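Just one protein chain is left out here, and the rest sit where they should.
Going in written order, the chains are labelled A, B and C, and every chain counts its residues from 1.
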Amino acid sequence: MNILLFAQLRDYYGASSAEYSDDELPLTVEELRRSLASRGSDEFREALLAPNVFCAVNQKVVDLDHTVRVGDEVGFFPPMTGG
Amino acid sequence: MNILLFAQLRDYYGASSAEYSDDELPLTVEELRRSLASRGSDEFREALLAPNVFCAVNQKVVDLDHTVRVGDEVGFFPPMTGG
Amino acid sequence: MFEVEISRTRLNLSALNYRFAEGDESIGALVSFTGLVRGNGIAAIEVEHYPGMTETVLRKQLESAAKRWPITRGSIVHRIGYLPVSEPIVWVSVASAHRAAAFSACEFLMDFLKVDAPFWKKELDVDGVWNWVEARSQDQSRASRWMGRDAATLI
Partner (left out) sequence: MFEVEISRTRLNLSALNYRFAEGDESIGALVSFTGLVRGNGIAAIEVEHYPGMTETVLRKQLESAAKRWPITRGSIVHRIGYLPVSEPIVWVSVASAHRAAAFSACEFLMDFLKVDAPFWKKELDVDGVWNWVEARSQDQSRASRWMGRDAATLI
């Protein structure tokens, strides 16, 4: 699975997506977030674990207890600032 | 004095203004309105005496007890329907 | 920059919009209202006004809006004369740093234009008969909403 990262999260991670092994799924969004956070810099970890980070599964914003399954598209991003 | 008439009031009166003798001034707007109403057709009288008719003195909407003096610009008109 | 214009000729919305936003870096939000002649059983309308009074009333409405909200620019352009269906009757535009003030001021201006600016419309029906348009009570009640409200609660 490819986890998509946007804005600050992408900048801190240094890439717009992170590879993640399908073997570890299913996981909740929160479990996935903690696991992914441990892979990056301090800056990245802090930004990803911030309480206002959003997760979208299949392009829909979901809660932290949502279950991520094989084949899902997952994205993490900070609060939106369009318009 | 020329009293300006707009929309239905002008149509019913048959002219866009009505001559009025300065000698009769000052009068309240209501006195002026009743006096003017007696000069026109039944249709005109009814339209001018309708409770929702507006009077502007010097291009400002005023109440019926406002006093009209020599030199004032007076206009009567139905509720506005712009925009 | 507050402008009022009464126009005998077709409103050029592109030109109006283009010109309106230019040259002020503090502007972050533009809200524009365009009123069009609806074709509900009519062929055209004719609009008349009270020259002089109209401009005064509209300029005062722009001043009132500027006192209630931090708006940078405001413009009201109103057509008079003969207008076929779908033709623009009125264009009201407000510019501000932020959108809340621009939305509120634009709606406020339209609500008061409807009830306080001396314009009158008649409609040409499909049988070729002209009928004066009756004032709508909803317009009066929409304008009343703004009375006595604290400007701050609307931003």
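Operating definition for what follows: a residue touches a chain if its C-beta (ideal position, glycine included) is under 8 Å from a C-beta of that chain, and two chains touch if they have at least 3 such contacts.
It should be emphasised that the depicted structure is a prediction, and the values quoted were computed from it without experimental measurement.
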Write out, one label after another, the shown chains that touch the chain missing from the document. A, C
Of the residues in chain A, which ones touch the absent chain? 4, 6-8, 11, 52, 56, 59-61, 75, 77-83
Using the touch rule from the top, list residues of chain C that touch the missing partner. 13-14, 17-18, 21-22, 24-40, 85-86, 97, 99-100, 102-103, 106-107, 110, 142
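By our rule, only the chains that are shown with their structure count from here on.
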Distance from the mean Cα position of chain C to that of chain B, given in whole angstrom: 26
Chain centres from averaged Cα atoms put chain A and chain C apart, in whole Å, by 48
Once you find the CA centre of chain A and the CA centre of chain B, what distance in Å lies between them? 72
Multi-chain contact residues (two or more partners), chain A: none
Junction residues of chain C - those touching two or more other chains: none
